[in-house]
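The full complex has more chains than appear here; those shown keep their coordinates.
The letters A, B and C name the chains in turn, as written, and every chain counts its residues from 1.
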Amino acid sequence: MFRFDWDYILTQTVQVGGKLVILIIAFLIISPIAKRAISRLINKSTSNKNVSQARAITLEKLLINILSYTLIFVFIVMFFGIIDINIGPLLASAGVIGLAVAFGAQGLVSDIVTGFFILLEKQIDVGDYVTVAGYDGIVEEIGLRTTQIRGFDGTLHFVPNREISGVSNHSRGNMRALVDIGISYEDNIDQAIGVLKEICNEFENDERFVEGPDVLGVQSFGSSEVVLRVIGKTENMAQWGAERDIRKRIKEAFDAHNIDIPYPHQVNITKES
Amino acid sequence: MFRFDWDYILTQTVQVGGKLVILIIAFLIISPIAKRAISRLINKSTSNKNVSQARAITLEKLLINILSYTLIFVFIVMFFGIIDINIGPLLASAGVIGLAVAFGAQGLVSDIVTGFFILLEKQIDVGDYVTVAGYDGIVEEIGLRTTQIRGFDGTLHFVPNREISGVSNHSRGNMRALVDIGISYEDNIDQAIGVLKEICNEFENDERFVEGPDVLGVQSFGSSEVVLRVIGKTENMAQWGAERDIRKRIKEAFDAHNIDIPYPHQVNITKES
Amino acid sequence: MFRFDWDYILTQTVQVGGKLVILIIAFLIISPIAKRAISRLINKSTSNKNVSQARAITLEKLLINILSYTLIFVFIVMFFGIIDINIGPLLASAGVIGLAVAFGAQGLVSDIVTGFFILLEKQIDVGDYVTVAGYDGIVEEIGLRTTQIRGFDGTLHFVPNREISGVSNHSRGNMRALVDIGISYEDNIDQAIGVLKEICNEFENDERFVEGPDVLGVQSFGSSEVVLRVIGKTENMAQWGAERDIRKRIKEAFDAHNIDIPYPHQVNITKES
């Protein structure tokens, strides 16, 4: 006669129930601890590095979200494991699909990991003038997946973060103003340097200059000119204007002192054919 | 004598049946919840970002399709697991094939993932003038797998989305009009700048210009000319026409003021052979 | 004494037999459903996109072939699983070989996946003038693995489909005819533009032109010439002939109006050595 083996069922139930209780308690303990750990981690990281409050909250939310989904997933997997519905094949096939997706979507993960560190390390801020991944312009938006850069010609570049291998940030400190100027081989180098020094003195009081422009000397011998170099340090983004003004002044001063900015020269030797 | 062990069969049947019931109930609960979650996710994502209704529906359909196939697959796998037909080897071999395909088809997954984000983040719209993956032109169609771009010479480019690493969208905002013009070293810079300023004033009322063109100053010293730069901001796609008109005006004004746009210069020194 | 345990054998047989029956029935149901699903899928995909009947059949055959082999393989694996000959080690070793092959042959899978989509999306047709993977020419044959392109110099290029990342199809719509012509700095721009406009008017009735050629204006300042641009839209493949004819007409008209197409200019300054 068919009879349920109540003993066996009861034992099983007690065992399974006990395991479930342990599991639930474990999760009730781990979940808040992990969340607090994340909060503390974020606080600590951000307080040391002057990260804005808003950004800290964004990062915290993101991490807690990831944590929650992971815990739910783990709970489900272990729950099925305990009530003995074999979830193995499911996981195995999920593995195959997961692998296929992992290959295709690794770029996405890579985007997010890189984006996370760009945010955390404050490599770029909105409004910075940067060069990343060959794109040049003003940062308009920094996202976890893409960064938007407005090129100087008005184009809006969407750059996936994974493409950003090295970041060149042109808005972090003073910039160099550099003017190379060629004088002819016939001109006197000392006189030219003298004129340039006078110009540099004029600009020393220009408030754009942090380190007044200086004359470095003979940078190189060109094919038709002796190249002199003037160098200085300016406020950020003021370098181009400063260079333009120095260039104009040099031209005027050289004209006044009769110093030649030479055209290309060639020596012609005439031969009868 | 051979006899069926009805007890065993009954127990088994009850057990299997119970598991099946739990499984089916689980799916009946999960399926609508997951679908609603997707709908809500799409709604939330799209309402924040002004995505068109049609696009939102496309994305929702795609995601619900993927979900359905996944759930059906999971159900089949778990069903076989419960009725104890060993589906393990099948999955294992599927894994090998899946791996082989995954290697070959990761490009496809990559296409779709990238296409999904291009749609979601509205990086490009049909009709935009963009530069992606080295192709330059007007977007004709954005698909999950390929984007079609009509080059300015009439060629239709099919670009797999995975090739699109960075998107340069030239139709998002005002564009820069930039004209570099060389004057000879003998000409007076101030006079030339003055002429250019007058031209800029003329164009200030041109409705194509959002920020009236300005003269920046001495951009560089060329080998035979002093390069001056005029810069402005125009309505999108009006930059080329504006540049052409400025160029024509400059030529005319320079002719009128006797300012030279110099040919290449060379100093010749004659020597006897 | 040795005796067969008939009971056990019978039970086993019944069990195995039952499983086999379920398996066979499952396959008998799945197989035609899957085939019909493919047919419907192809019909739906192709009816929307004007794919030729022949191509639709090719794709359908290919997919049903793949399906059949997969089902047979699955059936064999599950059959061995049921009659309890351990096929696991076989599969494991097949996995190792499969992996080795997968690495080497992923190019092949990649070829077929790409080829499939080129066919399905009708990116190229036989007879189209295309640029793919750096090869330029007329498509002679599109295969699942390789595409054959006849270069304009007569060379036959075999391009593996995986190499085809972006397709530039020059036979999908009207093409641009573009002629840049330089006039000397001494010539009058307005006059030259007038002459070019007259020529454009002549060509407006040329049936090769879809959008009659227009004069855009001053495209750029060259070192010795002012560059003017004429642009138009022509029937496909007629752009080169149209450009040649415009060029010839411009030369004749400029000769008639005494407008110079300038040689490179140079200003020579003579200096004593």
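Going forward, a residue touches a chain if its C-beta (ideal position, glycine included) is under 8 Å from a C-beta of that chain, and two chains touch if they have at least 3 such contacts.
Worth saying up front: this structure is predicted, and the values here are computed from it rather than measured.
For this homomeric complex the structure file specifies 7 copies in total, of which 3 are displayed in place.
The rule is simple: only the chains that are shown with their structure count from here on.
Overlaying chain B onto chain C using CA atoms gives a rotation of 50 degrees, to the nearest 5. Chain centroids computed from C-alpha atoms place B closest to the centre of all protein C-alpha atoms shown.
In whole angstrom, the spacing between the mean C-alpha positions of chain B and chain C is 20. Chain A and chain C have CA centres that are 35 Å apart. Counting partner chains per residue, chain C has residues 269, 271, 273 touching two or more of them. If you check the complex, the residues on chain A that touch chain B are 1-4, 85-90, 92-93, 95-97, 99-101, 103-105, 107-108, 133-135, 145-146, 150-160, 163, 181-182, 224, 241, 244-245, 247-248, 251-252, 261-271.
The part of chain C that touches chain B in the complex is made up of residues 6-7, 10-11, 19, 22-23, 70, 73-74, 77-78, 80-82, 87-88, 91-92, 94-95, 98-99, 101-103, 105-110, 112-114, 117, 121, 123, 131, 165-170, 172-176, 178, 185, 189, 216-221, 223-224, 226, 233, 236, 239, 264-273.
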